[in-house]
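I have a structure I would like to understand better, so I am pasting it below and will then ask my questions one at a time.
With one protein chain withheld, the remaining protein chains of the complex are depicted in position.
What follows is chain A.
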């Protein structure tokens, strides 16, 4: 394992010209180290996630409570029946819950756009808050454009994943995960190129180079896929555990802890792109 970081993690690191890599090795654990040395940053994102989730789930929680009025459900052996009856008789609850999940996706999308420069800058070692916040302002239009390009790649990959699923069924899961992760990794790379390597911010070649970059680095692609799969696994497991445990004050905190794990894993994936900075820069 290479325990030296691609760029120094000291304040003002962004002012140091990026070092060109003689080799294009994917340093997975060095990328993780970039995340672990920024605990405050990680916690801040997690807390923001917690607050947003709490806020977004408020209407659903309130609707469910209002739906039950003064009654309560004591029978643990017939809980599914009770939930179905409640949702069937009070469709506002299902509407509120689905709207909160959709809202969460929208918030996540906006957060992804806004926070990407800040995350990349911070993972690159920059600790100056002003610089980090400034990066958000500077790079927002470029993030929008690159994200737009990535949607095309995403559509193609999702189409291929859908075809695999239709043709092979559950056996295609590994292939689907590889295909679904690919546009995410390519977008990470394109954003890193723009924010850290001064790549052309609005040019489609930046995204295309990122696509080629990921495609030619199987270890990166595979690592990113594994990290994304882990993240998916963690959040799904937490959700399943919460359902399995039934009403319990502890299980929601398990889900919240899983949220922290998801944040760390996401940052780790982004850090793979930071770790590879300088590659294919214009």
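Annotations for the structure displayed:
Here is the rule we go by: a residue touches a chain if its C-beta (ideal position, glycine included) is under 8 Å from a C-beta of that chain, and two chains touch if they have at least 3 such contacts; residues count from 1.
The criterion applied here is as follows: contacts and distances are computed from a predicted model.
Name of the non-displayed chain as stated in its UniProt record, restricted to "Electron transport complex protein RnfB", "Zn-dependent aminopeptidase", "Acetolactate synthase" or "Response regulator": "Zn-dependent aminopeptidase".
Only one of A:32, A:64 or A:135 touches the absent chain when the whole complex is considered: A:64. By the touch definition given at the top, chain A reaches the unshown chain through residues 23-24, 45, 49-50, 52-54, 56-57, 60-61, 64-65, 67-75, 77-86, 88-89, 93, 96-97, 100-101, 103-105, 107-109, 111-112, 115, 119, 164, 167-172, 174-175, 178, 215-218, 221-222, 231-232, 235-236, 238-240, 242-244, 246-247, 251-252, 255-256, 258-259, 262-263, 266-267, 269-270.
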